[in-house]
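Here is chain A:
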Amino acid sequence: MLEIKGLRTVFPTSKGEVVAAKDVDLTMEPGQIIGLVGESGCGKSVTMLSILRLVPHPGRIVSGQVLFFGEDLVKKSPLEMRRIRGKEIAMIFQDPMTTLNPVFKVGEQIRESLRIHGIMSEQAGSWPWGARYRLQAERDKVIQLMEEVGIPSPQARYHEYPHQFSGGMQQRALIAIALACEPRLLLADEPTTALDVTIQAQILDLLRRINETHGTGIILVTHDLGVAAEFCEEIVVMYAGQIVERGPTDEVIQRPLHPYTRGLLRSIPRITREKRKLEPIPGVVPDLANLKYNCAFYDRCDAALPKCEHDELELRDVGGGRLVRCVLY
Partner candidate 1 sequence: MNARNWRILALLLAVLLLTGLLAVGCTPAQEEETPGEEEQQQEQAGEEVSEPELETLRFVLDTESFRELEAQAIAQQLRDLGIDVQVKVWEWSALKAKIKEGERLAYLTDWGSAFFDPFDLGVPKLRTGDRGNYSFYSNPEFDELMVTAITTADEDVRRDAYFRAQEILKEDAPWVFGYYMKAVEASSVDVQNWEPSMDSRINLHDVSLASGDTIVVGMATDSILSLDPASSYRDRETETVIRNMFDGLVTRTHDGKVVPELAESWDISEDGLTYTFKLRDGVYFHNGDQLDADDVVFTFEKILGLGAFADTEGTSRAGLIRPSGVELTVEKVDEMTVRFTFSKPFPVFLQGLVHQQIVPRDYYLEVGEEGFGKAPVGTGPFKFVSGKLDDQIVLERFDDYYGGSPDLPPVGPAPIKRAIFKMVPEPATRIAGLKAGELGIVQAIPPDLIASLEADENIVVKYVEGTRNYALELNNAKPPFDDIRVRKALNYAINWELILDEIYGGLATRLATAFLPSGFGYNPDVEPYPYDPERAKELLKEAGYATK
Partner candidate 2 sequence: MRGIKVLERILATIPIMVGIAVIIFIFIRAVPGDPVDLMMGEGGYVSEEEMEAMRKAFNLDKPVHVQLYLFLTQTLRGDLGESFLKQVPVTDLILDTLPATIELALGALVFAVLVGVPVGVISAVKQNSLVDRVSMAGSFVGISFPHFWLGIIGILIFSVTLQWLPTNGRLDSGLSIEHITGLYVIDSLLLGDLELFWNSFHHLILPSATLGAAVAAMIARVMRSSMLEILRQDYVMLARAKGLSEYRVIVRHALRNALIPTVTVVGLQTGVLLGGNMVVETVFGWPGVGRMVVQSIYARDYPVVQGAVMLYAFTFVIANLIVDILYTYLNPKIEL
């Protein structure tokens, strides 16, 4: 369904060009759930935005392809792109509090998606009766959507403003917006990070149900390997704009290959009786504008070898559906 080949997105800055997504390759089948994991600033979000061609100015995609059902999105005209956004590929953002427009009623914001993609126009017929009919149809559909995503008493809440919603409800409303046109791919950019743990679980549940009932493919972006492990069929680990490891979830969790993935796993707290020492990865994410070594993880790596400093690196297929970018393999 989705195939990203050699995607490269850069941001020019005063310090030089920052490569936020560096030769990203990714394939995905319809209905699949992929987890994209990494620390903040590793290029996960930029990759998602690149798919939708929404990289904020002055960033731009310099090379690569994003094939969606065989069509290259990078080459689409702005108008064609607009027809795809929201309709074919929808996105859920990290912070529901700031993602809903504060000045419009929540119901109207959901309806807008239906409206602009003309979802209800087929049933509507011609003006003037059509317009009113369509409005009613759209409203009904919105309420149905709100019900589906678990917003209680949708009739009333249709007319409320975002600030009257709790964080979890806001995220549900955003999911409703994303679902409105029944997209085939849902990009969920840290959809649960800003929410309480119990709400997190509900939202993830909801996403899974959507995946099951509508067959929507989901890319879940998260910095929480635990969430990804629970939710996804396949995990993609990114570091400093590059994919460093990719593989089926169980495999990656049980047998992480890349030192970075290992580090990530070690730094996750777990609820167990036994006391286990948490081991954070030393150091910080390197300055993307100023990478010193070929392997971006070199100076934080516990398994670094002298050759890591200069050897050519690529994402190598190590069998079993697993790929890794490390000289060790």
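Definition applied: a contact is a pair of C-beta atoms (placed from the backbone, for glycine too) under 8 Å apart; a residue touches a chain by one contact, two chains touch by 3 or more; residues count from 1.
The candidate set was assembled so that all candidates are chains of the complex that A comes from, given by their letters.
It should be emphasised that the depicted structure is a prediction, and the values quoted were computed from it without experimental measurement.
Participant: If you apply the contact cut-off given up top, which option from 1 or 2 ends up touching chain A in the complex?
Facilitator: 2
Participant: In the complex of these two chains, what residues of chain A are touching candidate 2?
Facilitator: Per the touch definition, chain A meets candidate 2 at residues 49, 52, 54, 56-57, 78, 82-87, 90-91, 93-95, 98-104, 112-113, 116-117, 161, 163, 174, 177.
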